[in-house]
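With one protein chain removed, the remaining protein chains of the complex are shown where they sit.
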Amino acid sequence: MEYQTILNEIQDEVLVLESKGAVADYIPQLGNVDATKFGVYLYGIESEGVSLGNAFEKFSIQSISKVYSLVLAMKVLDKDIWSRVGVEPSGDPFNSLTLLEYENGIPRNPFINSGAIVVADILMSYYQNPKEALLNFVRKISGNDAIDYNEKVAFSEKAHGYRNASLANLIKSFGNIHNDVDAILDFYFYQCSLEMSCQDLAKSFMIFANKGMLLDSDEVLIEPQQAKRINAIMQTCGFYDESGEFSFRVGLPGKSGVGGGIVAVHPGYYSVAVWSPKLNKKGNSYLGIEALERLTTKTGFSIF
Amino acid sequence: MEYQTILNEIQDEVLVLESKGAVADYIPQLGNVDATKFGVYLYGIESEGVSLGNAFEKFSIQSISKVYSLVLAMKVLDKDIWSRVGVEPSGDPFNSLTLLEYENGIPRNPFINSGAIVVADILMSYYQNPKEALLNFVRKISGNDAIDYNEKVAFSEKAHGYRNASLANLIKSFGNIHNDVDAILDFYFYQCSLEMSCQDLAKSFMIFANKGMLLDSDEVLIEPQQAKRINAIMQTCGFYDESGEFSFRVGLPGKSGVGGGIVAVHPGYYSVAVWSPKLNKKGNSYLGIEALERLTTKTGFSIF
Amino acid sequence: MEYQTILNEIQDEVLVLESKGAVADYIPQLGNVDATKFGVYLYGIESEGVSLGNAFEKFSIQSISKVYSLVLAMKVLDKDIWSRVGVEPSGDPFNSLTLLEYENGIPRNPFINSGAIVVADILMSYYQNPKEALLNFVRKISGNDAIDYNEKVAFSEKAHGYRNASLANLIKSFGNIHNDVDAILDFYFYQCSLEMSCQDLAKSFMIFANKGMLLDSDEVLIEPQQAKRINAIMQTCGFYDESGEFSFRVGLPGKSGVGGGIVAVHPGYYSVAVWSPKLNKKGNSYLGIEALERLTTKTGFSIF
Partner (left out) sequence: MEYQTILNEIQDEVLVLESKGAVADYIPQLGNVDATKFGVYLYGIESEGVSLGNAFEKFSIQSISKVYSLVLAMKVLDKDIWSRVGVEPSGDPFNSLTLLEYENGIPRNPFINSGAIVVADILMSYYQNPKEALLNFVRKISGNDAIDYNEKVAFSEKAHGYRNASLANLIKSFGNIHNDVDAILDFYFYQCSLEMSCQDLAKSFMIFANKGMLLDSDEVLIEPQQAKRINAIMQTCGFYDESGEFSFRVGLPGKSGVGGGIVAVHPGYYSVAVWSPKLNKKGNSYLGIEALERLTTKTGFSIF
């Protein structure tokens, strides 16, 4: 069956579901989004890209950005990362301080907030202008120079970011942040404010489906081994404390954000991005998971 | 490259490594095993089985048995399981009570001890003789009627099993065990005492590589969807609090036991079992992980 | 003002309060008690005993018995106790396993369940018949040979005692219980089933107000230093995770039980027992605390 046909079926089935979730509203910029938005973009290795609904509209990617900053950090400093952040699922909500305290300021993995803050610190030690470096990298792998930060979102996150400030100060107290806490948080909130469409996201995640290479040019961006490892971390840690459930229902490595986006990858086959702003209780897009579960059921195969 | 050639290379590389681990010795039956044993058996979907070293010698499979009891429970009672046990990684050592208390007696997943105890309770409510039912099932999927429990091991586990008794009583206090606590523990300790060879393990796990069917006869033992889900749980929860690390280094769903065995599966391709008794600090076979990491590196592909 | 006058005033004020609590009902023998019972007995060092309401009626003393078993253990084995149980408040509900696991099976103090179970183990190692020894001791210090265990209550507790069985097995797994777990639990549940009146309780606690001596005979039962220390533990640990609140409101060392009893002591002055079966959310007698708060306010002095 063609991917487009499958997507159309998914749309028919999913849009009649009652979305039980709620739009994230801890900052007004997220709360004001139209809750009925729904978009899908699927990019196959051996086929054209196919789309559904609001696939070309930009939204706040939030935690999905953690994958980009990790990739960039691995690209420039791979060996130095893994003594400062782990690769184990946290078993706790995405912002818990308990484990971080118990484990002496070494975050469980790079996809919980504390881990992403340490990765931000690593990038800040390496780059003169880490905001610019990250933006250039994201533009390159998604082939879209119009991608940008949303300064209002970044500013608003910062004004409400006491819990992240708590995390960053705790890590600093253990010596696992080397730069100024306020500067790190500023970079971190910028990174989360990136705005991209489903098409942008799916295209950029093709490097994880394509052994680290850009699909268009076969340019090697990261080693195949690195792509494999990022997929492994997305599989076990990509969905906060719902990672097991996502693995169980969907069976693909992926990453979600509180803006309602989810990107997933079937290595060797395709990457796919979904957007629907209402979140379930664990902070992941309610309809997004429904759509992706149908995708692996209808295509008849997942990584398992 | 042929699987046998790859296995030979792995043997050459791994056996010169210093195994930094230690044999489990909390019961004498485990402590007395020859620490230098090393065996591998790989069973390809489209090829003959290949072996290395002590691949045909039986050993105590311990926690690997949790996969068999889960499969049997899913086979007979799938829907009833998932309200009583979760599918999330625990983020804690395999025997922690903290999360269990915090989460009202619902174990995080079926591969930590508390979860396996609940699965044992489910089987005990269904079968008149659950020990016999489980043994018959394991014999069938491994095609080996000589497989059996080791009563001495079961008895010895029971005599040292205070922590498991603590877990079972805690779960019972929350109402998530329906049968008698002592009877459940007796069944649980029997299940862990199963003795199998690498060949037995690899053959029996072929159902997860082969969409739920026996390879020889194509008999459907579980639904393809169920095989996929068990693989997903093995991926995120199969190695206690080293599951992320195993996923990161090896990239296959699998399950380990403190007897030094590990079984892993590449869905659609092969199943493989390794045995080396020395364990790392997280309780997983030290050389076993080394061997499997080389396998996915040398074959050039994992599920990621 | 005379103690009797003060008690009468307290009765007038307290009995018009709406008791917001609920009677403990985890076993039928406790649930069936008349919720309107209310009794007070105060025993002054230099005055007659005075009483109020149902002061001479027996009820289930439950956790108050932990003081008796501790005193008996200190009397025979003082030095050996404090390496096996601490003297710090737990900061957690009375039956939490988390701290116990984190602190390797050494209970925080002898007044949480886990600590009392360790004390029971200490007595069981010392006495051939610890039930008899404890009963004789309680009869002696209260001057009432009619005091006895209630076997129905003990049996019923045991049949619902999964959480205590979980605690005992966990402690045993750390090696901090030396005798058989079932035997310890049997003794522990017997101890909790003791039935005494407010008069019995107040009289027996006089040894803590009177530097370790029986009031009638000046017989030294424990050293003054030991009486001081038990008062100190009651002060910081006597009311589960409401110990600070009791200290704050009442300002006396004391101990409560889920049967609705509270005994408190003003060293050098008096001991007092209150009984009202409805418990607040922390498991302490709602009206009992109200009455004792008025007592220290009206007498104008507490230990602080």
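The first chain written gets the first letter, and so on, giving A, B and C; residue counts start at 1 in each chain.
Going forward, a residue touches a chain if its C-beta (ideal position, glycine included) is under 8 Å from a C-beta of that chain, and two chains touch if they have at least 3 such contacts.
If you're wondering where the values come from, they're calculated on a predicted model, not measured in any experiment.
**Q** In the intact complex, which of the depicted chains does the undisplayed chain touch?
**A** Spelled out, the missing chain touches these shown chains: A, C.
**Q** In the full complex, which of A:N129, A:N169 or A:Q225 touches the chain missing from this view?
**A** Of the candidates A:N129, A:N169 or A:Q225, A:N169 is in touch with the missing chain.
**Q** May I ask which residue of C:V33, C:I233 or C:L287 touches the chain that does not appear here?
**A** C:I233
**Q** Which is it among C:P28, C:G175 or C:G244 that touches the chain not included here?
**A** C:G244
**Q** Looking at C:N109, C:S142, C:S156 or C:Q191, which residue reaches the missing chain?
**A** Reading the full complex, the residue touching the unseen chain is C:N109.
**Q** Tell me which residue among C:G21, C:G161 or C:P253 touches the hidden chain in the full complex.
**A** C:P253
**Q** Mind pulling the subunit C residues that touch the left-out chain?
**A** Residue positions of subunit C that touch the missing chain: 86-92, 99, 108-109, 225, 227-229, 231-233, 235-237, 241-245, 247-248, 251, 253, 267, 297, 302-304.
**Q** To test your reading of the contact rule: which positions on subunit A touch the chain that is missing from view?
**A** Subunit A touches the chain not shown through residues 96-98, 101-102, 162-163, 165-170, 172-173, 181.
Note that in this section only the chains that are shown with their structure count from here on.
**Q** Pick one for the touching-chains graph, please: line, ring, star, complete, other.
**A** Line.
**Q** So how far apart, in whole Å, are subunit B and subunit C when each is placed at the average of its C-alpha atoms?
**A** So the centre of subunit B lies 48 Å away from the centre of subunit C.
**Q** List the centre-to-centre spacing of subunit A and subunit C in whole Å, with centres computed as mean CA coordinates.
**A** 55
**Q** Which residues belonging to subunit C are in contact with no fewer than two other chains?
**A** Answer for subunit C, listing residues that touch two or more other chains: there are none.
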